[in-house]
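Here it is, the structure, as structure tokens.
Here the complex is missing one protein chain, while the rest keep their positions.
Moving on, here comes chain A:
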Amino acid sequence: MKTLVWVEHDNASLKDATLATVTAAARLGEVHLLVAGSGCRAVAEAAAQIAGVGKVHLADNAAYEHGLAENVAPLIVDLMGHHDAVLFPATTTGKNIAPRVAALLDVMQLSDIISVEGEKTFTRPIYAGNAIATVESSDARLVITVRGTAFEKAAATGGSAAIEDVAGAGDAGLSSFVSAEVAKSERPELTSAKIIVSGGRALKDSATFEEYIMPLADKLGAAVGASRAAVDAGYVPNDYQVGQTGKIVAPEVYIAVGISGAIQHLAGMKDSKTIIAINKDEDAPIFQVADIGLVADLFNAVPELTGKL
């Protein structure tokens, strides 16, 4: 089987999410990559070094700069003339483009797969991760999004794939990019961090979130996450949100501070290797999934913890 992988990048560097997708693709067969963007040859060169990659398609065109689904979906559909499967990381970009490609190919997409069981058989979580479905596709070609935390990352070096330029139709004339507002953070990226410190509604406001959560995270070299309640209350920007509707993470250590552990939140973090919960309510559902629990007032416990590390 020949597979095509959508490379996630910002026109300058390749995003880690791509590497896990390459691993999933390699389980199906030969791996080709697609780098679509503007002025992104450096990304294609980095992509060519990923271990196990056979070929890199480079579509360099101003119309592809922001990954607008209307423009890149036809490009991918063209390439599907000689690929059997296309895989995307289950990022917001992948989730935006993949179903558009699937519908144009008249196939059903497999969303957010967590394992490859056979050429056409995969597992995926449903009902906010409360059930795992094993599904088999009857379509001739496969369109798949891959949950990054469920697959090892392919080695970023060791490969030497050829880069082949592809043209594509360019601008479909339906949509245009206006602006982006990037949340600034010098901490590790949430979805690839080894340690995450996450805060919930109990943090009270953005100032106390900053005062209690950030020093602990910095001490541990951790990324900072949040529950939906903390985001909705405006303590932190929405891209901090961990959960069914936010980001899915699976770090080595997840420290949940003042988070009750609603189903929606657990869906985003319950595959973490070790879960640590600090909560003053000993009946909070978070303690049912926590490996280590501390029943304490976070306003005392967190500064003490930060001080003793």
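Note that a contact is a pair of C-beta atoms (placed from the backbone, for glycine too) under 8 Å apart; a residue touches a chain by one contact, two chains touch by 3 or more; residues count from 1.
Criterion: contacts and distances are computed from a predicted model.
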### Summary
Looking only at "Glutamate synthase [NADPH] small chain", "Na+/H+ antiporter subunit E", "3-methyl-2-oxobutanoate dehydrogenase (2-methylpropanoyl-transferring)" or "Electron transfer flavoprotein subunit beta", the name UniProt gives the absent chain is "Electron transfer flavoprotein subunit beta"
### Query
With respect to the chain omitted from the figure, which of A:Glu45, A:Asp139 or A:Glu211 is a touching residue?
A:Asp139
### Message
Considering the complete complex, identify which of A:Cys40, A:Val53, A:Leu68 or A:Val242 is in touch with the unshown chain.
### Response
A:Leu68
### Task
Taking the full complex into account, find the residue in A:Thr3, A:Thr18 or A:Gln109 that is in contact with the omitted chain.
A:Gln109
#### Entry: Footprint left on chain A by the chain that the document does not show
66, 68-70, 73, 91-93, 95-104, 106-112, 121, 125-139, 173-183, 191, 195, 219-220, 228, 231-232, 237-239, 244-245, 247, 252-253, 263-264, 270, 274-276, 282, 287, 289-296, 301, 304-305, 308-309
